[in-house]
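One chain of protein is taken out of this complex; the other chains stay put.
Just so it is clear, A, B and C label the chains in written order, and each chain counts residues from 1 on its own.
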Amino acid sequence: MRVDRWETLVVALLAAVTVAASLGVDGFANGSNVGFLLLDVTEIALMALTMTLVIVAAEIDLSVASTLGLCCAVLGRLWTAGLPIETIMPICLVVGALAGALNGLLVTRLGLPSLAVTIGTFALYRGLAYVILGDQAVADLPPAYTSLATQSVGPIPLMTLLVAALAVAAGILLHATGLGRAITALGANEEAAYFAGIRVKRIKFWLFVASGAMAGLASLVFTFRYASARADNGVGLELAVVAAVLLGGVSIFGGRGTLPGVVAAVLLLAVVRNALILADVANEVLNFVTGLLLVASVLAPNLKVRLERKPVQ
Amino acid sequence: MTGLVDRVGRVRELGIVVALAALFGVTGVVNPAFLSPASIRDILLNSAIIATLAVGQTLVVVTRNVDLSVSSVVGISAFGGALILADHPGVPIPVVVAGCVLLGAACGAVNGLLVGVAKVPALVATLGTLYAFRGVDYAWAGGRQVNAADMPEGFLRLGSADVLGVPLPALVALTVVLAVGWVLRNLPQGRELYAIGSSPDAAVLAGIAVKRRVVSAFVVSGALAGLAGVIWAARFGTVDATVATGKELDVIAAVVVGGVAIFGGSGTVYGAALGALLLSGITSALAVLRVDALAQTAVNGALILAAIMLDRLLALRMARALRKRRYRDAR
Amino acid sequence: GGTTRSDVAAQQSAAPAASSAPAAADPNAPIKPGLKIAFLPKQVNNPYFTIADRDGVAATKEFGGEGKEVGPSEASASSQVSYINTLIQQKQDAIVISANDPNAVVPALKQAMAAGIKVVSYDSDTAKDGRHVFVNQASAEDLGRTQVQLLAEQIGHQGRIAVLSATPNATNQNTWIEFMKDELTKPEYEDMELVKVAYGNDDDQKSFTETQGLLRSYPDLAGIISPTTVGIAAAARYLSDSDFKGKVKLTGLGTPNQLRAFVKDGTIEGFELWNPGDLGYLAGWAAAALASGQITGAEGERFKAGKLGEYTVGAGGEVLLGKPTVFDAKNIDDFDF
């Protein structure tokens, strides 16, 4: 596997920040803090996995957080209607998948740019969430599930194991299967991939479906973790997800990016945030650091390439 | 012949005008109060800020880029302006306005340099500065809120005063739309923006200063966001560091609904401004029609999708019309 | 009918004395020195909370503790949870929180309580099992009913009215609105009709637009109640600049500094609010009392709250700040917050 310099840098940065925070910030290296830190990024990490695939395929899905909200609303509505939670959970996944399918259809069948489409469904799905659940906050969720969502095995939250399992699966899919190879190829050069017999549209369609279904899964985790199903669950997460994926070295133009890089980036953002809050650094600095990391993530390799290219010319 | 192509070509803006007419017609029939001068005035006021931003965004999108950071620039400019006015009441208002515009332009220059010179993809660069500018804003504000009572009356009046029956912010937006629209249509610099977005490689071959144009598009977008920030402060009076959070997607939605192609090269600021007007008209109409407040977001989203699908269908139809035309003309 | 400080005092003293305080509480325990108390508002850039937390931190100074305000810049429950975790790691002695979602913060708060941290909710309560004590700014019933009474007097008990609330999910607002609706069923309000509850999301611009929408769709509106400081300020700004100024009455909850100009120019006749500074101050003392073992949150326990005097824990672990104050042209200049 070709490891890009930037991804290595992200991993190194993650290690450095973690060590620095452990030494310099009281309470950071604490087991329960680490557990919480891991738990707190569950939804972002989950959605970042499929977002990585979507962006590697040279598309984007800005509607994930709204899809999450829509699924939370469906969950809340059905729960108040008296359905058993075991029935509701698969329904949420299906709703997420359907939301993704609509994105996929509009992008692949009508040939619309995914940025525009998912800005539209970003509003549509969030709006539907409000229509479905209105101003209600459904909180009387079954304790068996709400505690499951926050449970830990040792210091490691159960949900982190779920994320890890899915990350490994997504990593294998992207880096070690024919499908993953096809995704990379079509992201890098859609025309050449099409000429090589890769079913470009079909793959893109299913990537959007996967992204939606993953948002559905994230909605379950979110709802149970906070023991609260509301239409505004997860507002604003889409930018956090996209930021993490880009920071992980995935090219916004597609065709380039690795899952380990993205996982490292998700953790890096979480660790930086956690350490800064623990050190009582004001919230405002967090935003600034996020933005800086993001721009640097693209600027650094660009500058490096430029510097290297100079002497040749 | 020309007629047909022209008609098809102009249908985009025409489509929005028709949609606007339908919106006002239907809503007006159901509730005539919607068409009262006061109501129209409110809608104009509401759309003024987004329309101003949409104009800047159009400049950027036309060059095949995007500026996600506008909302943060609005925030920083609104807070900066309000803070100066509150803490230094002696500073003349025009100086504050100019300062905000310059502040916005400086933010735009940062974006422009990142995109145009350092070759960072616009989406990444402006997503980064979206966070970074907001961070600066928070740090500057430090939890402070500036209230209407802290600002001079003369400044607040800028946000609501009428000139010849038209609210001042709307007049400013209109001026901006007309000025930028004129530049885009009539000046070579404006035409070159379209050329860059239409084919960046061909733009280089045509000897266009691509970098300089892209940077200036971002600078103007930033300056307009700065202007929108002052208008915001004057209009809403209550300003803190969260001003305009999340508005970037509204602006892009207005631009897309207004028929500006997200991949550059086509679209007008008139369309974008009409898009902003349509979107805030829809919001107002949904309120007046007593549509459940909760359903408004969904309807908005559906309408955005409808608009981009319509746009696509029109583009396909135009392509077909052109192919037929080619055959008819063929020797 | 406004209420005054003396009413509050009367109400306080009239509260039933504790018959059986739980064994753990020692009303005479001294306040422990160096208590670390963190205030976690809904969001940090909100001036209402800035005032409340400022006075709360001032209270901690009075009893020799260490107070600080931390919190997210956007009002969301999930980011509050991150801060709760951080406060647990920092081993604070008490957390004073205004919940963005009464349920979503509970699991985290339970962890905090398990770690020995005392939890006081103020302004907006959490579910009961998520805190030891709720410092209530005013009873929901009082707030709901007095706002209707205020408006009814201003519009002569007649006409259509609307409510401009915060977010659709805001617990306190929704409870008040229930009491408003209940108050309106009384016979003296038979000529008044509540036509709409609009939501401004505690967002200045949204509240502004929603006010416009209300007046467009109900041109014969007689009055608006906005039980949120952001909403009433936005509505006042819209009215003061429109043809409806003085014709459509506006009341609700707001701060005097924010609304002084509108009271003077006649847009608002009168509005009410508790003193947010006092709310934070009381919450700070309640946290200290909890952390020092003076109270446990059981009904009937008593504790001293510095300059505000003595308070009693009521049913459900609630401590009532007092009745709201009505501000009008006559008294508004006496207040500065």
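Following the convention adopted for this analysis, contacts are C-beta pairs under 8 Å (C-beta built on N, C-alpha and C of every residue); 3 or more make two chains touch, one makes a residue touch a chain.
We adopt the following convention: contacts and distances are computed from a predicted model.
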Omitted chain, identified by the protein name its UniProt record gives, among "Hydrogenase expression/formation protein HypE", "Sugar ABC transporter ATP-binding protein", "Phenylacetic acid degradation protein" or "Acyl-CoA dehydrogenase family protein": "Sugar ABC transporter ATP-binding protein"
Chains still shown that are in contact with the chain withheld from the display: A, B
Touching the absent chain when the full complex is considered, from A:Gly104, A:Gly255 or A:Gly291: A:Gly255
Of B:Ile208, B:Ala233 or B:Ile252, the residue in touch with the unshown chain: B:Ile208
Of A:Leu179, A:Val281 or A:Leu303, the one touching the omitted chain in the full complex: A:Leu179
Missing-chain contacts mapped onto chain A: 2, 172, 176-179, 181-182, 184-185, 188-189, 191-199, 255-256
Contact set of chain B toward the excluded chain (per top definition): 1-2, 5-6, 9, 186-188, 191-192, 194-195, 197-199, 201-208, 261, 264-266, 319, 322-323, 325-327, 329-331
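Just so it is clear, only the chains that are shown with their structure count from here on.
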Touch-based graph of the chains, sorted into line, ring, star, complete or other: complete
Contact pairs, highest-scoring chain pair: A-B
Length of the line joining the C-alpha centres of chain A and chain C, rounded to whole Å: 37
Chain A-chain B separation of Cα centroids, rounded to whole Å: 29
Contacts with 2+ other chains: residues of chain A: 130, 134-135, 236, 283-284, 287
Shared interface positions of chain C, touching two or more other chains: 44, 73-74, 168, 199
Complex interface listing, chain B residues touching chain C: 31, 33-34, 36, 38-39, 42, 46, 138, 141, 143-145, 147-149, 160, 236-238, 240-242, 245, 283-284, 287-290, 293-294
Complex contacts: residues of chain B adjacent to chain A: 66, 114, 118-121, 123-125, 127-139, 141-142, 241, 246, 249, 252-253, 256, 262-263, 292, 294-302, 304-305, 308-309, 312
Of all residues in chain A, those that touch chain B in their complex: 60, 62, 106, 110-113, 115-117, 119-128, 130-131, 134-135, 231, 236, 239, 242-243, 246, 252-253, 282-295, 297-299, 302-303
